[in-house]
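The complex appears here without one of its protein chains, the remainder shown in place.
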Amino acid sequence: MTTYGFLGLGIMGSAMARNLVQAGFDVIVWNRSAEKSEPLVATGARLGATPRDVVAASEVTFSMVADPIATRSVCFDTYGVLAGVGPGHDYVETSTIDDPTSVEIARAVADLGGRFLEAPVTGTKKPAEDGQLVFLAAGDRGLFDDAQPAFDAMGKLAVYLGEVGNGARMKLVINSIMGGVMAALAEGLALAEKGGLEPATVLELLDAGVVANQLFRAKGPQLLERSYPASFPLKHMQKDLRLALALGESVGQPLHGTATVNQTFKRAVVAGRGDEDFSAVYEVIR
Amino acid sequence: MTTYGFLGLGIMGSAMARNLVQAGFDVIVWNRSAEKSEPLVATGARLGATPRDVVAASEVTFSMVADPIATRSVCFDTYGVLAGVGPGHDYVETSTIDDPTSVEIARAVADLGGRFLEAPVTGTKKPAEDGQLVFLAAGDRGLFDDAQPAFDAMGKLAVYLGEVGNGARMKLVINSIMGGVMAALAEGLALAEKGGLEPATVLELLDAGVVANQLFRAKGPQLLERSYPASFPLKHMQKDLRLALALGESVGQPLHGTATVNQTFKRAVVAGRGDEDFSAVYEVIR
Amino acid sequence: MTTYGFLGLGIMGSAMARNLVQAGFDVIVWNRSAEKSEPLVATGARLGATPRDVVAASEVTFSMVADPIATRSVCFDTYGVLAGVGPGHDYVETSTIDDPTSVEIARAVADLGGRFLEAPVTGTKKPAEDGQLVFLAAGDRGLFDDAQPAFDAMGKLAVYLGEVGNGARMKLVINSIMGGVMAALAEGLALAEKGGLEPATVLELLDAGVVANQLFRAKGPQLLERSYPASFPLKHMQKDLRLALALGESVGQPLHGTATVNQTFKRAVVAGRGDEDFSAVYEVIR
Partner (left out) sequence: MTTYGFLGLGIMGSAMARNLVQAGFDVIVWNRSAEKSEPLVATGARLGATPRDVVAASEVTFSMVADPIATRSVCFDTYGVLAGVGPGHDYVETSTIDDPTSVEIARAVADLGGRFLEAPVTGTKKPAEDGQLVFLAAGDRGLFDDAQPAFDAMGKLAVYLGEVGNGARMKLVINSIMGGVMAALAEGLALAEKGGLEPATVLELLDAGVVANQLFRAKGPQLLERSYPASFPLKHMQKDLRLALALGESVGQPLHGTATVNQTFKRAVVAGRGDEDFSAVYEVIR
């Protein structure tokens, strides 16, 4: 039976690790504050003392931590990932990290004889719990194939995107489209409202047409109620739009629409909406 | 059994009239060039000599013609709709017409004791054939209720939107959102392509996420193949965006995103893409 | 000595007529409310009873009234311009009017054997008083040449632009550039202010560089003081931007920048800034 390691047991990580356990794998977990490991251990996971120990005892170790700083710590600290990685002890980073960090870790892992994948996910808490995440994997192709059983347990789709960095880039592309779709909805609803049409009817009609989608179904009512509990914080969407534009700059792709959408989201950040859901962009449009 | 009239037997109208016949209603049809009536008559419809005759012999008459000029002719000509309309002989205009024309016809019908609805549709040939149209009805509420069996036979949804003009306005709102959604997809795919990512994978990932929708499934492959057979001509989308912006001007709703998207579609029209599908906007973005 | 007629003695018209008088011409004036004629008569102008009388007694009659509705009344009323126009009795409309109205008057004047020019002006009260207006003339070339002495008395430049309609179109082009220039200043100053730079220094530096211009010198301090006494009301600028975009639509010229600037001015109108100077666009940018 394959042994998987899992580092980082926050909202996302604990849901992902639990799905590995429930799929019947041998799972060793670690979290900076140890008490978060208890529920996992209660369901059958084993406890690792340090990232190094987890990696050394596992065939493939997954990590899901808060940000690139946490990733660096988990990897490069004395008892970190790199102290355990090597032939037969591979590493998959599912946090979203920046390109240089990703490349640096990839090289370090390869130098030690291990294999590396970056595999940022799309989807938030609910899909993580339901095993419905989507993995944007890039790096070692062989590891991608070998880790498929784990991806299957945690998600509904894992795609292989080529060289390290492509996972993060793909996420920017997907999120910039999502931002544009949201902005289109927000402007349309604002126009309907000002024009004396019933916004709820707009939602009903959209849902009966070719652009019907879950995002409209989930966020549309938030716009009508003007209440935006954060599922994907607006400031993160604006950051991704900014980074997508930076990618466009670097590869020579003009993006008139995305640039405009970014400024509108930026206006929402400045208006103090950054910590609300990205659907709160409606507040600076209407 | 209710008798319905149907004026205009083009691609849309003949499909709609056929669904009325197949639902078991007594249907009287008319078309400017008479030979187009033959297939309908072969399936059980009766033939009317003029719009006046159709209206006079029917409880409710529907019209689906090419443009506002055709609508005016069908209504105001000597043997037109208005010569037959009156108490018990109502009229539903399902073509998309401009506000002043709609209001003018509404008044004329009311003066003669009949009832009037504008009820433009969303959906094209296939939904018309499958009885899956959506009707955006505005005008006489009683007629809306009474005509429900006919709407049920021809469509999957009919919504009542209030005063005459709201049907056309709602269509602009829906189409402007659709234009924004398409532009978001086109910019995202262009960015992916320039950035060394596989556009087909972008489509696959979108379809696994919360913005998955029929439009992306239908148009995405067109963008990858760079072939845009017209389902909804780009020039019509640009016209609707322009009119949505004009509505925004008149009701005091700024629309930064829609204005930008409109200019991009305008650029596509100027580049000679007006008669291709509106997905051809990709050609001026990539 | 040439006899000139002048219809409309508001702020602009009275200044223009006065300059004709002071240049030594024989001037006959008329205004809807007669008391506004008195100061002109006191300086040597003669009083006409009706537009018809003024036109019939003058070689060339100029009109400067509030809007197209006033223009139509002055021209088409029973004792209006058209009742006096004919060979040797020509007409120059210096108000800004829409294309169809201009064409209609041009035809009517020509049918009666007179000659017609539309000649909207750029410049407001001060340039009118100082004889520094610019005339954007279109229509009869011979009349343009013959009226040169009058243009010289009232302005610093009169250009001939060809067929009727080109005067109004040229004004839209000029004003849309002016709107874009103002928006560029406003965004730059806002960026400076947020970025910890002294906005007054930005103005000083601009004035020492290649884009130094009177508009920046006049409006820049207004932005710093956040006080916008109306010289050219913002709502009129937004209307001209909208019409310039409509011209772009009709002639096939995409205008991404102008469309964005228009939406920003629109936002200022919606925010209640329409009656302030167009420099008040700063308030929705900063």
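Points to keep in mind about this one:
We just call them A, B and C in the order they show up, numbering each chain from 1.
Basically, a residue touches a chain if its C-beta (ideal position, glycine included) is under 8 Å from a C-beta of that chain, and two chains touch if they have at least 3 such contacts.
These figures come from a predicted structure and were not determined experimentally.
Shown chains touched by the missing chain in the whole complex: A, C. Shown as candidates are C:36, C:72, C:236 or C:256; the residue that touches the absent chain is C:256.
Remark: the omitted chain is touched by one listed residue; of C:14, C:71 or C:176 this is C:176. Which of C:34, C:49, C:69 or C:212 touches the hidden chain is settled by the complete complex: it is C:212.
Taking the complete complex into account, C:185 is the one of C:147, C:185, C:223 or C:237 that touches the chain left out.
Of the options A:2, A:73 or A:263, the residue whose C-beta touches the omitted chain is A:263. Contact between chain C and the unshown chain involves residues 122-123, 134, 136, 156-157, 159, 161-162, 166, 169-170, 172-174, 176-181, 183-185, 187-188, 190-192, 194-198, 201-202, 204-206, 208-215, 218, 244, 247-248, 251-258, 260-261, 263-264, 285-286. Although one chain is not displayed, chain A still touches it through residues 242, 248-249, 252-256, 259-260, 262-264, 266-267, 269-270.
The rule is short, and it goes like this: only the chains that are shown with their structure count from here on.
Chain centre most remote from that of chain A: C (centre = mean of CA atoms). A separation of 43 Å divides the Cα centre of chain B from that of chain C. Distance from the chain A centre to the chain B centre is 39 Å, each centre being the mean of its Cα atoms. Look at where the CA atoms of chain A average out and do the same for chain C: the two points lie 57 Å apart.
The set of chain B residues touching two or more other chains comprises 248, 252-256, 260, 263-264.
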